[in-house]
Structures are given as C-alpha cells and as structure tokens.
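See structure below.
What you see is the complex with one protein chain gone and the rest in place.
Up next, chain A:
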Amino acid sequence: MIFSLALFGALALVTPLLTKWLGRRVFAVIALLPAAVFVLLLTWMPGVLAGTPVVEIVPWIPTLDIALSFRLDALALLLALIVTGVGALVLLYCMHYFADDEPALGRFAALLLAFAGVMFGLVTADDVFILFTFWEATSVLSYLLIGHYTGRKESRGAALQALTVTTFGGLAMLVGLVILAVDGGTTSLSELVAHPVTGAAGEWAIALVLLGAISKSALVPFHFWLPAAMAAPTPVSAYLHAAAMVKAGVYLVARLAPGYADLDVWHPIVIGLGALTMLVGGWRALRQYDLKLLLAYGTVSQLGFLVMVTGFGTRDAALAGVTLLLAHALFKATLFLVVGIVDHAAGTRDWRKLSGVGRRMPVIATIGIVAAASMAGVPPLLGFVAKEAVFSAFLEAVAAGDGWAWVSLIAAFAGSVLTVAYSVRFVWGAFYSKKDVADCALHAPSPAIAVAPGLLAAASLVAAFAIPFIEPLLAAYADELPGSHDYHLALWHGLEPALAISAVVFALGALLVWGRQRVARLQAAVAPVLDSARGYLGIVSVVDRVAATVTTTIQSRGLPGYLAIIVAVFIGGLGTLSILNTSWPSEIRLWDYPAQPFLAFVMAVAAIAAATVRQRMTAVLLVSVTGYGLVLLFGMSGAPDLALTQALVETIVLVVFVLVLRRLPKQIAQRNPPVHKLARGIIGALAGIVMGVLGLVALGARIEPTIAEGLPALAIEAHGKNIVNVMLVDIRAWDTLGEISVLVAVATGVASLIFVSGRTGGAPRLDHVEGLVNRRDRLRPVPEPAWSIRAPRTSLADTAGETDAAGEAAETRQTWLLAGRTISPRNRSILIEVLVRLLFHPAIIVSVFLLFVGHNAPGGGFAGGLLAGLALVARYLAGGRYELGEAAPVDAGRLLGTGLLLAAGTAAGSLLFGGPVFESAWFETEVPLLGTISIGTSTLFDIGVYLVVVGLVLDILRSLGGEVDRQEERQTADDGDGDFTTGDGEGAAYREGVEHADGAEYSGGARLPNPEEARR
C-alpha cells in the first residue's frame, strides 16, 4: 500500500510534464495506476475476507507514537475498490471530456491523480494522525480542483467555501482525534475501535470527530458547500463530490460505529442530522433547473441517508449502509458523468433549454436512465437491493422497540419518496422532448466517452444479480456490529413489509411528480427557512469586516503607531502581572562596587539626553556613551569577554553610523509627530518602570540553583579555560551557528540594499584604475601626484589649472598607504596615514592571537574578527574605498561563505565518524608564544566565526562606506563644478577619471538612479 501511495505521488509529480508531451491522452496513461491498484486490491480480497487484514507499518515519529501504518480490512477494501475503480474510469472519461487546449490541463490531471492517491491513503490509513493528514490533503486538493477555472468568480467562491467548511470540521476532528489518541493510549484506529474510549472524554472526542465527518460529507448545517462545489469541472464532481471525498465522512462514521455507536452523542448527531439532511437535500433537489445542482442536492440527501444508515449501530443497518454506499458510488458517479456529456453536447445543463436529447443520444440516455432508476431504488438494480435492506433493518429495529428507529424509518421513507420524484425530474429534464422547447443543437461527442459511465451503470445492474458474491465483502464489515446474522442481501425476498414500503414510496413519488405545480409553490414559500448558505455568507462577511476594522484600527498609524500599541500591550499585560506578583528578591544591594552608581548615572543622563536632542550626530554620540559605559560595567564585574566585544562593536557601530549620517540632513525632521511628545515620554517611562520591576521579579522568582555550577567541569572537558568562549564554540555551538547564519543574512541584506544589483565582489581594487598597471609601483611609496591616477599627466610639473597651494603640496607628498593617492589631497592626513600604516598589521596579528587564545583567555572568534574588522575600518577611513580593496583583496561573500561552511562543516563533520552533530575532537600542542594550545574542531568552528565577522564588517564597509562614497562622488560630479575649487579642465578630468573607475568597478551592474537625473 505504501508503495502504491508513493507511486501515486511520483506519477502526479511528473504528470504536468507528461501532459505537455501527450496532451489529453495523458489521462489514459495515468488511469492505468488506479486501475492497477484496483486489480492488486482484488488479489488481496480472499485474504482479507478470510479475516487477515493486510497491514503495513513504517515507524515515523516514535516519540509521538505516530507511524505510517496502513491496514486493509473489509471496509477499507470496499472503499479502496470504489476509490481506485471509479478513479480509473473518471480519469479515462477526462480524456474525452477535455480538449487538448484546455488551460492548466497538466495541473488538473496531476491534482486529480494525486487526489485518487490521497483518498486511497485516507481509507487505508490506520494511524489516526496519518488519517487526518490525508483528510486535510483531500480538502486542499478539492479546493484546487473546484477552483480549476481560476478566472471565474464562482469557482473561487465555491472553492473557498468548500475549503473553509471542511477545514473547520477537520480541525475540530483533529482535537477529537488527539483526545482519543491520548485517552486511548494508542494512535491506531483499529485499536481505538476495538477498545473504545468511554466517559466524558469519549463523548467529547466523538462529537468533535463527527463534526469533522459531517462537514466533509456535507450534512446539515454544512451542506451548502457541496452544491456550490458544482462549479468544478464535471469529472471532479463525479469523483470527489459523489463517489470519493464526500464518502470520507460516511467512511469515518462506518469505521467508528462498531466501537462508539452506543455513546450518548452518537445518535442525535448521526441519525438526527442524517435524517434532516436527507429531507432537506431531497426537498431542494426537487426544485432545481440545473441538472448538476439537482444531482448535487440529491447527493446531499443521499449522504445524509448513508450517514444515518451506517451509523445506526446494528449489523443489518450496517450491511444495508455499505450496500447503499457501493450503490450510490456507482449510480451517482454515472449520473454526473452523463450530465457532463449532455452539458458538452448541448452547451447547457439547464433543463428548460434541453429537449430531444434522449432521442438523439439513445446510448447516453439509457445509461442515465439506468443510473437514475438505481438511485430511485427501482428493481432489478443495486439501489433497490440496498433500499430493501435499509427498510428491513429499520423495521426490525422498530419491532425491537428502538426509538431512533422510528426517526430513521420515517426519514428514510420520506427521503425515498423525494428521491423518486427528483430522479424522475432528472430523467425527464435531461432526456425527454419538451413540447414547448425546440430541440437543442447537439454536437455529438466521441462515442468512447460513454465507456466510463456505461461500465458504471452496467455495474449497478450486474451487482444486483451478483449480490451473493459481493455480500461476503460487505458482511465482513457489518458482522463487527451487534445483531443476528440472518439477513442476507437479495433481489427478491418474497412479499414482505419492506417491499410494501418500496411500493408506497413509488406511488407517493409519482404523486409528487404529478402534483408538480402545487409542490413548486409550496417550495417557493418555505425554502428560505432551510438555507444555511446565507448564514455562512453572513458569518464570513462579518468576520471579514471585523478583521479589517481591527487591523486598520490597530495598524493604521505606521511604524510608530504599531510600536506604541505593542509597547502599550506590554505595559498593560506585564505591568498588571508584576503588580500582582509576590516573589521579590530576598536581598537588594544598592551597588556592587562604588564606581557603579557613578557610571550608571553618566549612562542614564546620556540616554535621556539622546532621547531629547534634535541632532542626529549628537544623539549617536550620546548613545555611544551608554555603549562604552557598558564596556566599563562589564569589564569591572568579571566579564572581560563582554567588555572586549562591546568595545569593538561600539567603535564599529559609531563609525558605520557616521558613514551613513554624513549623507543625511543634520537635523532630524519633525513633522506631525504621530504619538504626542508627552505621550511618548509617558509610554517610555512606564515601559522602563515595568521593565525594571520585571528585572527585580525575575531575580526574585529564581529558586533553582544556576546551571553555571556544572559549566567549569564541562569547559575542562572541552579543553578550554575560558568558559564563555567554550560555551560559544562548543557547549552551545548550535546557538552560535544560528547567529553567524543571521550575520551572513544581514551582510547580504546590507549589500543588497546599497548595491542595487550585482552585490557580489569585494571592495574596488587599484588594478581597475587606469595608470597603475605595474604591481611594483603599488607597493612602493613614491612621491607622485594624486591626480595622476585619475588623469594621466605628461610630467610631474604639469599642474596647470591647480590653484590650491595646500592641495598641491598634499598631492605630491609621499603616501603611506597603497591607495593613499586615490583620495582628494585635501582629505589626506599624514598623521592618520602613518598611524594606520603602523598599526594595521599588528592589529591583524593581535586579532589572530585573540582568535587562538580565546579558548583559554579573553578573546575568541568574535573578538578577533571584530578587531580585524576594526583594522579594516581604519584602512578605509585613512585611504578610502580603494585602500579597503587593497587591504582586504577578497570577495566579502566568499569570506562569509567560507566561514559559514567551516562552522557548519565542523558541526556536520562528526557525523562522518558516527558521532552526534558538533562532537568535538582535539590535539594538544606546544606553540611558541601562545603556549600550550589545544587545536580542535571547536577551534575550526571559531575560525569560521572569525571569517564570518570579518566578512560582515567588510560587507558593511564596502556598502555603507565605499559604495556610498561612489554614489556621492558621482552625484557631486553630476551636480557640476560648483563644489570644486579646481579649474574647469581639472574638474572635467576628475569627472572623467571617476566615471572611468566606476565603469571598471561594477561592470554590468545597475546603479541607484541618480536623484538629480531622475528629477530632470
């Protein structure tokens, strides 16, 4: 079974491709699979009937006791035969129903085949959660199939209604199944039926599961989605909404009946709603002009009938129920397929416009009449056999004094009268020549289209005579229920009460047909009372409106408004809780050491000042005060790693901030503050107070000893003395792996936002600047004018147009940096150049040192990477973007990728040796200067962290630094010469140089549109 299911899935996946190649003939190919499964099931039948179900189990989630378990017993076999048999025929029918140019034919074929597989899985699944998964999958596939005509409003509306209703029921069912599984201690459906869950839990669980079943099988009050679903193509209606999917609810009722039919909630739901549905559906079917809707309401009626009979709870009723199930699948699928043919041929299925169809399409008409007769219960067809069995079963129960039997009997009787009447209406409407209607134009379909409905109709007839051979399969299930095994299915039982009832049913049905006009008037008068579709529409529209109102009210004021509401909820919720709280810390110290309050005071003042100043740069500097304050706080209270990292990060943040802010206006604009200033202050103050109280409460609420006591031992075990670092790279390495993944994402995001396209690569290199081809020249600091790089000059003395003496002096000065001459002479500082030149390499060495000693002393990958990043920051600040490119001549993305790969590789590497993820291994060695170090997998991991951090800083610098520079220069150049003090010739040469460099740097990459150009 599992193999068959996998085949269904695989074939469905390739079906769209096959369709491209085969067109509509693909249906013939994919129909082979359900047909093959049908045959396979037949070969299993003897074993199943002998009492040994076919069972397949593959463990899936052992901790939740969920397994891919499938069990094919008699009931499952019957359903599976219907699903695969009707499925194969419907697929075959599709080949003639659709044209090759049908839009989305591949998708349709794949979905229909997938549905067949899912439905097969549903009826054979033994694990309740696997059953539920298939259950919901049928809902989703049904949604997609109903909505096949995506452009039609009614298709979309119908699809969504079906999905909403069945999913609602499905969720209720899931809750019920969870209760059953937990209370029953097993997820096996067969076990749960054999050993039923009783008591209140059982009642609730079954009520919820039945809610799912009745929503799926379109019982009142959920019946309205099924007629709406007729917006689907006819094969879908025939298969999903007649033979297969809607039977899922009936199947579940039949499946549970042996164990749960005597619960208190069972009969009111199953019989009460079943009887009501049967009458409501039949009543409305009698009113329809649209043949397909007539069948849809008829299906609703029959589904109510089926649920009522199969859920009745006696052996005879169950036998009648499964017989009816088989009969209904055969005749209703046939009828839908016939309507599809008529619709195709005549272009309408409104019987007011149909006339003379039967005369000109006799084969189709015969098939339709046979199926309709089976629906009405006319002998000698399977429908008659089933209905006889139903009446006999109910009569017997009435005789036994069962109260519900009366309800069932009367409903079955009245419903059958309606069924006869609408069956006649169908046949007459579809096939007969109406006097006042002109014969409609028919374009005859290929005769082959009649094969599928013909076979199904023939089955209705043959099965009635072959009933002794079919009975063992049906009885094998029914015998699980209480009751004598005397009753046997047969076409002729002799003159008995059930036959009399059938006769009366036919008579009354004929009366209804004869009194057609009076019935129609009556129907028009009372119909709206039973219309729950309007209720659904009302509920949906109210929900829509409430959702829209709530959303637009809460989220209407932009980011500040959102945040204000979020913070207000935080204050209201956690504030209330902290007022009610009783666990306060046992002891409160004013401070840990005397310097603490002083530091805290400075930081607090800086924070409040940052909240009030209007200048961006000042605010940023004030925030930095709090950041550097943290460095001191951490450093003075036993957290050297934090102090080191915080100091490095704070510096980089400050620089990056300045890099961006230099481009923004100095003053922070203020216009219509969305949250009033005072209100902002109050919200902020309250949030701060709540947070403070929370901090105290959190400290006071802690009763268990910290797990820190075990950490030193773990650290030693991991060959490290610095516990914080060991935690990062070993004990909690998963966390760190997640974090560096975030960093990679952030770096990519930053680059993507700044470089509009083509964000890969490193910072620009000098090689790309013309006039500096000789590698040796780059390494030798020589006195040479800065402009020579941008605009080659004939000689050193050629300074025509240069008027700025200081600029000239700077220009010819010796440079200390590789790309020092690429920046404007006036922006160069000899002091900085010298410092950076002297400090860069030591800083890199120290960063590597930090990386390797991190395991035993303050440092590690983060600190090392940040220090290396800071060194790059210095190079960039002193020498500009080309200097950055020379300092780190690598692609930032490669650094990030290598780092992440190294870290993840270390994590996964241990798997190759059979260990768990992140298992560590070491070797110790003596290294001069560094002392004894253990090089292990965690060291490799830390190197990965180091590379990611360096890559992040490099990406930030080349984006927010280099690229922003380039955009600014370009804009300035475009703005004209006003900003330059140099003469026209120089200015032009400069621009040329810049543009040239640009072209080389980012070949093929689009740039941010220049605002100046855009404005023009």
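The working rule: contacts are C-beta pairs under 8 Å (C-beta built on N, C-alpha and C of every residue); 3 or more make two chains touch, one makes a residue touch a chain; residues count from 1.
The rule is short, and it goes like this: contacts and distances are computed from a predicted model.
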Identity of the absent chain, which is to be given by its UniProt protein name, from "Multisubunit sodium/proton antiporter, MrpC subunit", "ABC transporter permease", "DNA 3'-5' helicase" or "Cytochrome c oxidase cbb3-type subunit 2": "Multisubunit sodium/proton antiporter, MrpC subunit"
Residue in contact with the excluded chain [from A:P59, A:P597 or A:P842]: A:P597
Candidates A:T84, A:Q161, A:S408 or A:T906 - the one touching the absent chain: A:Q161
Of A:P858, A:G879 or A:G944, the residue in touch with the unshown chain: A:P858
Candidate in contact with the missing chain, chosen from A:F634, A:F840 or A:Y876: A:F634
Identified contact with the non-displayed chain, of A:P221, A:G356, A:P497 or A:G561: A:G561
